[in-house]
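All protein chains but one are shown at their positions in the complex.
So, chain A:
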Amino acid sequence: MLNDNRAAIREQAATLETAFRNAGALHVESDALLPADTLLDLYGEDIRARAYVTQDPVLGERMLRPDFTVPIVERHMSEGAEPARYCYNGSVWRKQDAGSQKASEFIQVGFELFDRTDPAVADAEVFALFREILPDDLTVGTGDIGILRAAIAGLTTSDKRRAALLRHSWRPTRFRQLLDRFGGKTTPIASRVELIKAAKADGIDTLIKSSGKFLGLRSKAEVHTRIESLINDVDEPNLPSGELAVIEAILNLDCTATQAVEKLRELQSDLPAIAGAIAVFETRLAALSKHGVDVNTLAFEGSYGLTSMEYYDGFVFGFQRGEQVIASGGRYDALTSVLGNGRDIAAVGGVIRPDLLLGVA
């Protein structure tokens, strides 16, 4: 009988699962066929391009599990008590781009930690565990999306502008576009200038009325509110160039973790709001040191994980062999807050690809 690599991958996965269980994790299983609406609400339309969607005449739209995070978090919320450590070992399915050599079905072995007592300490525990389990020859990368988020939250500008920047912090091109716009570096959108001129001259309601028959679920009141906020936004001063420079400097950080702390301390005078995030960063580094991680050589990038790990909002890490990401993880408190309808659940975790680890994928 022919045996392909799958048996070897299963064995590798079992070894990783055992390591996670030895670290105190409860092994959990999840359905492979998940309700699509939760995933769509969480990840947006883009998930349809990545996950396999199927239609059930009774149950409605279903998705083949694209990752374990959602089912694990949901299960934890319904029956888990903190602190909790979970591990899982099973297949996930992802559509790949045309021409891609990447597998569309593969095994993920993961570990998730729910513990709100000290997030920085929890971050360190997860990272140290992955570092211990994985071979030494992999390239390690780390970042902290919490620092960028703190910087955005501390910008001297309107709530609306801060919210827009936070919302697009995972889309680098769009984020930069917004930064340039708010920094006064691009000319305002012509149609918007016209709109504001007309609204000021004739009044917002007249303007809406002049468009003829009004259709659709989005109400006149919503249009009215948005035009008002556009008018207010015109008077909003440009983002101070010093603060823009801080954002730029954070995104460009590419050094060791300890050097990053020093550089961030320097930036703090221009944007004091990042002090809290730096403190968390330092606590994490101290906790990592206790686990025997040499933070003086640990690589740190300011924009690490900003494009590929959409739902992470704090500490992020990855282990690579060349371009291949063998393992990745991070903190995703914002995601659990959406899933829990605002309930506050601190979560950090990561996954390993046993196939890529074996180098047989």
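Remarks
What we mean here is this: contacts are C-beta pairs under 8 Å (C-beta built on N, C-alpha and C of every residue); 3 or more make two chains touch, one makes a residue touch a chain; residues count from 1.
Throughout what follows, contacts and distances are computed from a predicted model.
The chain that is not shown carries the UniProt protein name "ATP phosphoribosyltransferase", picked from "Amino acid/amide ABC transporter ATP-binding protein 1, HAAT family", "Glycine cleavage system H protein", "ATP phosphoribosyltransferase" or "4-hydroxybenzoyl-CoA reductase subunit gamma".
When the whole complex is considered, the residue among A:48, A:162 or A:263 that touches the unshown chain is A:48. Contact with the undisplayed chain is limited, among A:75, A:168 or A:291, to A:168. Interface note for the absent chain: among A:153, A:230 or A:334, the touching residue is A:230.
Residue A:195 is the one among A:8, A:32, A:195 or A:249 that touches the chain missing from this view. Listed by residue number, the positions of chain A touching the unshown chain are 40-41, 44-46, 48-49, 98-99, 163-164, 167-168, 171, 173-174, 177, 189, 191-192, 195, 207-208, 210-218, 220, 222-223, 225-227, 230.
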